[in-house]
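Here's a structure for you.
All protein chains of the complex are present and in place, except for one that has been dropped.
And now, chain A:
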Amino acid sequence: MSIHSFDTARFERPKSLWARLRARDSLARRLDWPLLLSALALCVIGSLLVWSATRNRTELTGGDPHLFLVKHVMNALIGIALAAVVLWVGHRRLRSAWWLLYVLALILVALVYTPIGATINGERAWLNLGGGFFLQPSEFAKVTVPLAMAVVLAAKVDAGDREHPDHRTVLLALVLAAIPIAVIADLGQVMVLAVIVLGVLLASGASNRWVFGLITAAVAGGVAVWMLDLLDEYQINRFAAFANPALDPSGVGYNTNQARIAIGSGGLTGKGLFQGTQTTGQFVPEQQTDFIFTVAGEELGFLGGALIIVLLGVVMWRACRIAMEATDLYSTIIAAGVVAWFAFQSFENIGMALGIMPVAGLPLPFVSYGGTSMFAAWIAVGLLQSIRIQRPLSA
């Protein structure tokens, strides 16, 4: 300790970066760290799994075993940056700019039907940006739909005019949700959006009639689609294979069967990263995206698989807390929409790998390879953090 330390003014110096970070009102202290760290951990695990699934797929990587690893990390970094932007802008400010995002997303979704639209794995759900970059606009709809609905549904309630949204408001919100859903032809994404709408309605306090009405409508819609032959054959086959995996082990049932073998053979502790024979042998299709969980199951075993489920659980637990602690209905609805989104998409993705859900092309949030879904997931995290830092400090 030097002589200068006698100077009393120096004791106030800790008001430096560290002190500011530690201050009760600092951004760092107000951020939801379990949420952030869990999402980051999922991204790290996801990078390893994507790497393992693609490192010897020369037909995809063009000979560079690290190609997908690098791209996945890049996607995550861009996603985190987007989350930071959302946090900086703040979800409150989006309340007045919602229509801009809504219309932008709608245009992107509609662009799929123009020549720059691209079909991957049977779903015409992509935009080819050239240079090997593809965008899946329906991912953005998962952000804009609950945002738009939240703005409409919460307007009168947050203003103190009503306790619950009235019928006309609910109807308007549903119309706003229905427009992009009607444009999107991707079955998996439509199912996610439907569940998000359900979550939003629940959290908005709309009357039970609306909630049950929506569920009934969804079921009726599903039956109608089925009866009217609106599904493509591959979509029907996926459901048929789910109902009876032994149906055609070399064809339709192949994916689910191989996925189950991959996961089952992992045992308690797994075969070790890069050691999975199902993975190295490329027996499971779409393993870096839709079936990423099979890599975890085979190579990291039950412990690795359970860790991913626990981390997703932490993300959803934090999202639920944020919804509960939000100071206004607008924030609550957004958070609840994110919970419904992550919950359904995780359950569907892991569930199909485990053979308890039919196959639908949905990525596992933060883990699966895929830029747009990564960006969307991080934007959702940005929204949640934004809600979190604006809650009262007394909490």
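By definition in this document, a residue touches a chain if its C-beta (ideal position, glycine included) is under 8 Å from a C-beta of that chain, and two chains touch if they have at least 3 such contacts; residues count from 1.
Convention: contacts and distances are computed from a predicted model.
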| item | value |
| --- | --- |
| Protein that the absent chain corresponds to, by UniProt name, given "Penicillin-binding protein 2", "Ribulose bisphosphate carboxylase large chain", "Integral membrane protein" or "Succinate dehydrogenase cytochrome b subunit" | "Penicillin-binding protein 2" |
| Which of A:36, A:340 or A:376 contacts the chain that the document leaves out | A:340 |
| Option from A:137, A:301, A:365 or A:382 whose C-beta touches the chain left out | A:301 |
| Those residues of chain A which, in the complete complex, touch the missing chain | 56, 160, 163-164, 199, 202-205, 258, 260-268, 277-278, 280-283, 297-298, 301-302, 305-306, 309, 312-313, 316-317, 320, 323-329, 332, 336, 339-340, 343, 346-347, 350-351, 354-356, 391-392, 394-395 |
